[in-house]
Structure formats: structure tokens, C-alpha cells
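Complex shown without one protein chain; remaining protein chains in place.
We just call them A and B in the order they show up, numbering each chain from 1.
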Amino acid sequence: MAISKTLIELAHHVAGNVIGDGTVIINRVAAIDEAGQGDITFLSNPRYQRFLSQCRASAVIVGPGAVDESQSTETLNFIETADPYVAFAKIFNLFCPAPQFSGEVSSRAFVDPTAVIGEAVTVLPNAYVGPRVRIGRATVVFPGVFLGEDSQIGSSCMLYPNVVVREGCRLGDRVILHAGVVIGSDGFGYAGAGGHRLKIPQAGIVVIEDDVEIGANTTVDRATLGRTVIARGAKIDNLVQIAHNVVVGEFSVIAAQAGVAGSTRLGKNVTLAGQVGIINHIEIGDGATIGPQSGIPQSVAPGAVLSGGIAAAPHHEWLKVMTLLPQLPKLWSTVRRLERQCARLLSRAEKEFDRDAER
Amino acid sequence: MAISKTLIELAHHVAGNVIGDGTVIINRVAAIDEAGQGDITFLSNPRYQRFLSQCRASAVIVGPGAVDESQSTETLNFIETADPYVAFAKIFNLFCPAPQFSGEVSSRAFVDPTAVIGEAVTVLPNAYVGPRVRIGRATVVFPGVFLGEDSQIGSSCMLYPNVVVREGCRLGDRVILHAGVVIGSDGFGYAGAGGHRLKIPQAGIVVIEDDVEIGANTTVDRATLGRTVIARGAKIDNLVQIAHNVVVGEFSVIAAQAGVAGSTRLGKNVTLAGQVGIINHIEIGDGATIGPQSGIPQSVAPGAVLSGGIAAAPHHEWLKVMTLLPQLPKLWSTVRRLERQCARLLSRAEKEFDRDAER
Partner (left out) sequence: MAISKTLIELAHHVAGNVIGDGTVIINRVAAIDEAGQGDITFLSNPRYQRFLSQCRASAVIVGPGAVDESQSTETLNFIETADPYVAFAKIFNLFCPAPQFSGEVSSRAFVDPTAVIGEAVTVLPNAYVGPRVRIGRATVVFPGVFLGEDSQIGSSCMLYPNVVVREGCRLGDRVILHAGVVIGSDGFGYAGAGGHRLKIPQAGIVVIEDDVEIGANTTVDRATLGRTVIARGAKIDNLVQIAHNVVVGEFSVIAAQAGVAGSTRLGKNVTLAGQVGIINHIEIGDGATIGPQSGIPQSVAPGAVLSGGIAAAPHHEWLKVMTLLPQLPKLWSTVRRLERQCARLLSRAEKEFDRDAER
């Protein structure tokens, strides 16, 4: 079961160079402050450079020029490579083969007779697979998962415990939904007010394209009409809210507890940091990056880098700031008045100076 | 199964007028940019006015005076009505009849023999109905739902997959709980500190009145003593936190990821936008509206319209603002000093002017 590689094999795997002894045997990946003999680790965040001198790993993956021959010792060796974090990911994946599943449908799961289950699909006890559901090959359905009628699940998906995919929603291939994710709950739509408020039917679906990963307890609402879309390769963290009719573009990344309101469209490669909030019916351009806790009330241009988060300050000082903040308009007009007064005083002073000079 | 109506029938249904051909057959509701022949759509958000000229729908629901006879064509017709969004909701509901359920209790659900199940109740596989639970007629209990002992569920409720209703909690009629909602988890209450911290028992319940809808993965904690109440017709979005002993008043609306801390009371028709946070032990007056991401540290008067969210700005500019914000008190006192200096200078200048005039 255990995997062993020489350092030179690993270096080839990531197109890197060995500094030190390429014949050393590596059989585990470890954190830099916990690694020992036979372990490989990595250094990409300079914050952890200080750990290098005491590092007991057999090998460390480093960036170009980060170390030289003199730093390799009898026990410490290096792989030098363009992007050490990517190399680490590749090597880590090598040492973490995918877990094996039975490829069987448990008799203790409920599978509707009209469901179409692909080859090598694993359905664990207490899962529910509704009428006319289709599941592609090698997908794993954990206990407590609910697949609503006519939903379609691609191949090689991982649906962790208690995931809910409501009726008619569609997942591509290699989609990972972590525990408690809800796909296709009703969007939050009403017309009218008070006792006359009417629920707007939420008759659309959610489409999740290939290679999407969605974190635990995140919710993605179905469209009112049409589709809510999480496009190819998007990665979404835990406890995120994606409202009805939202489009999350390809390869976009959304950190924990962010929320995107209805009908907003995120372009490709957009990054939302944690706890960001985005209003409804706007567009976030390709490649835009939004900092933690920011609020976005209007459309954002492609490539924009925006922030709106406030760094916490000592409480008693912050209280003063908070008392003054609402008075900013008053402060502003006071400064405007002072500007005018100073201008008058300066102009008079100059006249006096001229007059004095004339005397 | 498909539903067809003439435009004039639909206009009657919403007390509107037909502009164009009332005999045209409508059999679907669609979004304005996706509608085609046989479809009806609506225009209420002026942002979408631009879609009207290319609209291929058979009919569009519009507000009073929004269009005139000249805009109706051979293929495009209108229903003119006071509130087009409400009319859209009514017509949309007409075309979306409620889904049908078996009205049977699955042998693969667990139903305690002491539970009392009403007529036409559907309980799907893998649901759990505990001792002495009562469920009213025509309610639907999806897979993975947990109904704790002595909980009471009204009639015509929808309890989506993996909903949890803990012991003793009560739901009215026509309540919709979306997937993963937790009702009646323990409130967050402790006395003392550190190793001497004691859990306060959470011995109360949650009462959810008629016509409430609660979004996916939202949590509503049981009261310490007494009741946490979600009153009649309140609508709550996904991932919202309602703490112990909170009261959410009738017809209030709470958007995604908002949180209300313990014992706070929201009046009737209160609106909380997304990611709002409300402190404990305060009151939010009837009809108050709180903007996105706002923090509410004290009671709010009825009808107040409050905001506290900050619009994100370009990151490098925001960094400067953030450096200066904590220095607002210093800026303020500088301006106060300048005011005094200017006043002195002006007063001296006037005296000089008087003296000059006397000379």
C-alpha cells in the first residue's frame, strides 16, 4: 500500500532539479515543522523560511534560487522547481491515491427502479436515489445523500454524506460536493408585501459543470426560470450562498461564507475572499479579485482588485472612530469653510503686504 | 399536463387589460430574454427595458402606461396591470401546479408507533418520525428528515431533505423548510468562564407559525425558557442564524446569511438584507429596513431605514483610506484647532480693518 519513490523520480515528475542526493527514498509528504526521515515537504511561503535550518525532512521542494548546493546536507536534499506549491500538489497527489470504494449499490440505500446507475457506482446505505435519476460511472454516493427525481449526476463524482441535489438539477463529471451541500433549493423570490406576499415559483434548475468542487453546507438555489450555473472548474468553499439565476464563471474561486445575490454573473477566474457580499443583478468582470468582507453594490470591471474590509482596531479607539464616522459630512463642510476663510485671510494678508511694501 | 390559456383569460386572472390580441394562446412562463412563441414574460425592473424591442414572447406583463397600442405587433402583445411582478407571480403559479406526492408513508421510513400521521401525508424513505410526533394532513416529509419527539407539524407543510426539527418544536400550516434547515438546536448559552463554564440548559422550544418559509441550511435555536418564534408569513433565506428566544414578527423578510442574536425581537414587516448582523436583547421596530452587511448594535425605531455597509473600492486606494480611518479622531481635533485659529485670525483681521478704517 505504501508508496516509495526516489527523489530523482519525484524531480522528474515535477520537471525539477535535485540539489543533493537523488537516490534518497521518499515515502511520505509532511508539513515542514513535522517532517522527518523519508519525508518530503515544501517551502513556498517565506514566513516559514525559519523552519528550514531545523528541518529534518529528507527533501524540501523549493523555488528557483531559494537554496544552493552548500545547504544540502547528508540528510537534507532539495527539489528546485519553478512553482514549488504546484510541485508539492503533484507529489502529494502521488502519495495520496484515491480511496477505493466497493462499486456496489447497498441494499440499504433506496434506489428507485427507474433510476439509471452507471458502472462501478457506489451507493452507500441510507442514500436516496429518486425516480429517473441518472448517475455516471464510478461516482460515489455517501449515506444520507438525496438525489431528487430527474437529477443527473456525471461520472467520477463524489457526493459526500447528506448532500442534497433537488429535482432536475445536473452535475458534470468529477464534481465534488462536500457534506451537507444543498443544490437546487428554491430561490428566495416573492411578489407583493405583508399578508399579500406571493411565492414566485422556482421552476428552473442548477447546472454544475465538470471539475467543480463545493464546500460543506454551501447552498446553491435553483433558478426561477432557466438555470443557475456553476461553470467548469469553479471552486467554492464552505457555507457560501449562491442565489437563484447566478452564474459563477469558469475557474472562479469563492472563499467561505461569501454570498452572491440573485441573477448576478461572475466572469471567469473571479476570486471572492471570505465573507464577501455581492448584490443582485450585477456583473463581476473576468479576473476580478474582491478582498475579505467586501460589499459589492455595483458591477465590477474585468481585472479590478477591490477591497472594502476594515481592519479591527483597539475597542476604545474604535468607539471614537465610530462616533465620528457618521459626522464625516459635517467635518467635510467644516474643512470647506476653513478653506474659504484661509483663502480670504491669505488674500487680505497679501494685499496688506503689498500695501506695506508701497508705504 | 400542459396548461394553455388565452391572453384574455390571463388578463382577467390578474385584473389587467390586454393590449394587442387577447386570443393568443399562452402555455409557458419564461424570462424576457429567453421567451418565444406561446410564452408570457414580464417587465418590472427598468434595467431590462432594453430587452423589449427584441422580445420574441407572445405576451409581456407591463406596468400602467409602460407601452401603448403601437408597440404591440402581430406576434407581441401585452397585459397592462397595476403591479406587473405580482401579476407575473399569479400567472406563474397558474402554470406551475403543485407537484403531486404519493400520500403514503414509506415502509423504509422510521415512524414511531406513537406518532399521529394525518391523512394524505407523504413520508419518504429514510425519514425519522419520533415518539408522539403529530403531522397534519397533506404534509410531505422528504428523506433524511428528523422529527424529534413531541414535535408538531401542521398540514400542507413541505419538509425538504435532511430538515431537522428537534423535540417539542411546533410548525403551523403551509410551512416550507428547505433542505438542511435545523429547527430547535440548543441556544448558545453558558455561565461562568474558562474551565468553570457551565452550559445553560436550553429547555424552551421553537414555534413557527403558518405560511413561513425558511431557506436551506438556516438554523433556528430553541429558547432557553419559553419560545423562539417565527411569526406568520415570515420569509427567511438560506444560511441565516436565528438565536434563542428571538421573535421574528409577522411578514418579516430576512435575506441570506443574516444573523439575529439572542432575545432580540423583530417587529412586523421588518426587512433584513443579506449578511446583516443584529446584536442581542434589542428591538427592531415594525417596518424597519436594514441594508446589506449592516451591523445593528441598538434598538431601531419603527419604519427606520438604516445602512452600514461599505462599498468596496480599488484595493490600493482603500489601503490609504484604511490607514487614515483610525486617525479620524486626530483629524477631527486638528480641524477643531484650525477652526479656532481661523476664528482668531479673522477676528484680528476685522479689528485691523476697523483700526485702518479709523486712521
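By our rule, a residue touches a chain if its C-beta (ideal position, glycine included) is under 8 Å from a C-beta of that chain, and two chains touch if they have at least 3 such contacts.
Treat the numbers as computed from the prediction; the structure is a model and nothing was measured.
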Which residue of A:Ser4, A:Asn45 or A:Thr114 touches the chain not shown here: A:Asn45
Per the touch definition above, residue among B:Ser4, B:Asn45 or B:Thr334 touching the missing chain: B:Thr334
Chain not shown: contacting residue from B:Ile3, B:Val116 or B:Leu198: B:Leu198
Given A:Ile8, A:Ala120, A:Ala193 or A:Ala313, the one touching the chain that is not displayed: A:Ala313
Touch list for subunit B against the chain that is not drawn: 110, 126, 128, 144, 146, 148, 162, 164, 166, 180, 182, 185-186, 188, 190-201, 203, 217, 219, 221, 224-226, 239, 241, 243, 257, 259, 261, 275, 277, 279, 281, 289-291, 293-298, 304-308, 310-311, 313, 317-318, 320-321, 324-325, 327-328, 331, 334-335, 338, 341-342, 345, 348
For subunit A, the residues touching the chain missing from this view: 29-31, 34, 45, 47, 83, 85-86, 88-90, 92-93, 96, 108, 124-126, 142-144, 160-162, 176, 178-180, 213, 215-217, 233, 235, 237-239, 250-251, 253, 255-257, 269, 274-275, 292-293, 309-316, 318-319, 322, 325-326, 328-329, 331-332, 335, 338-339, 342, 345-346, 349
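By our rule, only the chains that are shown with their structure count from here on.
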Chain centre separation in whole Å, for subunit B relative to subunit A (CA means): 25
